[in-house]
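One protein chain is absent from this view; the other protein chains keep their places.
Letters are used for the chains, namely A, B and C, taken in the order the chains are written, and counting of residues starts over at 1 for each.
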Amino acid sequence: MLSLASSGAIIDAAIAKARESGLAPIAVAVLDAGGHLIAFKREDGAGFFRFDIASGKAWGSLGMGFDSRELSNRAKNLPTFFSMLSVAAGGRLVASPGGVLIEDAQGNLIGAVGISGDLGDQDEACAIAGIEAAGLRARPSKVA
Amino acid sequence: MLSLASSGAIIDAAIAKARESGLAPIAVAVLDAGGHLIAFKREDGAGFFRFDIASGKAWGSLGMGFDSRELSNRAKNLPTFFSMLSVAAGGRLVASPGGVLIEDAQGNLIGAVGISGDLGDQDEACAIAGIEAAGLRARPSKVA
Amino acid sequence: MLSLASSGAIIDAAIAKARESGLAPIAVAVLDAGGHLIAFKREDGAGFFRFDIASGKAWGSLGMGFDSRELSNRAKNLPTFFSMLSVAAGGRLVASPGGVLIEDAQGNLIGAVGISGDLGDQDEACAIAGIEAAGLRARPSKVA
Partner (left out) sequence: MLSLASSGAIIDAAIAKARESGLAPIAVAVLDAGGHLIAFKREDGAGFFRFDIASGKAWGSLGMGFDSRELSNRAKNLPTFFSMLSVAAGGRLVASPGGVLIEDAQGNLIGAVGISGDLGDQDEACAIAGIEAAGLRARPSKVA
């Protein structure tokens, strides 16, 4: 199970990484394995829609079983199918890098983090940094 | 403007109050004046639907202009009207104590906190404690 | 047809009436006969959800063919039916006084005004004052 303590640590470390890297203001959502929000922070200056995008990257990763970089790659080849998935999900799925699955020490899937605010590659780097700073493991992307 | 720093302080103080008081696990959402999430934490053991309820108390308070205790009082007398408001709001409005408006030192409305997890009166007490611990003001309820 | 010029005149006169009467800040929506927004103003200090409520009073009046005072009276006797109507309307129908049908000089239905912000009776008085100030006619309520 992913605790609130770990979730808060992931978020704070991801934001620290964004500040060190001089990124645009970001929003960071941590969801449990059921796709439900445990914790969230949106930096001053980040647009209000960033919550939906950050959550959508994490929700889509959990719902499909792989991270949102892989979702994004598949969406390029299957645009109509992914538009349908988006509708089927009620808008809760967003296919763009920045959603990363979280594993415990035994490799069990325990949740996901989603970040939005800068470019997808930068968002994803903050997500991985956050997970590792909290002593957990980011599940490697299938296409890495 | 309600900063992320203040929002985080509100949440941590509200949760500390809940632990001191021996309450059930709570979820705490802080929204800006436009009804958008700035920060959120859900304690271990709190059900996943608590996010929607906590947010809904805060969103309803901001959308109508008074806290969710007053929303709750009005809903008792006007049940059908409030059912319609719930639908009109797309489910984002929840009428039960625990949503409290946040003012700055000049009395400007800058956001709201919503809490769900224990009884409404207890949730509300944590909301007020959190706001005050962050050096801000809880707008008094119209019916207080 | 209800012109933008007349719609703007209705809104400005309704707000003037609210200020003269010392009411809470109001939101005023004018819709054409098809239920679509022509013009809208929300006074400083009125909550953001007031748009949906004001529009919903006007939309419901036009959709059913009588004003929202009558909608409100019927809802008291048929709460489950009106909850269903609210869902069927996707939340666009709100049953509370303050939505008034607008007629031209020949008695043709050309639109509706909806107001939210103060008590329903006060909102309705402003709606009627606005319509009359613009040289149009408020269709009398069936139950007046």
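Points to keep in mind about this one:
Keep in mind that, in the parts below, contacts are C-beta pairs under 8 Å (C-beta built on N, C-alpha and C of every residue); 3 or more make two chains touch, one makes a residue touch a chain.
From a predicted model like this one, the values you see are computed outputs, not experimental measurements.
Of the chains on view, those touched by the hidden chain across the whole complex are A, B, C. Of the listed positions A:30, A:62 or A:94, the one in contact with the omitted chain in the full complex is A:94. Contact with the undisplayed chain is limited, among C:16, C:37, C:64 or C:133, to C:37. Counting the whole complex, the residues of subunit B in touch with the unshown chain are 32-36, 90.
Annotation for subunit C: contacts to the undisplayed chain at residues 1, 3-4, 7-8, 32, 34, 36-44, 48, 51. The chain not displayed touches subunit A at residues 45-50, 52-53, 56, 72, 75-76, 79, 82-83, 86-87, 90-96.
Methods note: only the chains that are shown with their structure count from here on.
Arrangement of the chains shown, judged by which pairs touch: a linear chain-to-chain path with two open ends. In whole angstrom, the spacing between the mean C-alpha positions of subunit A and subunit C is 44. With centres set at the average Cα position, the gap from subunit B to subunit C is 30 Å.
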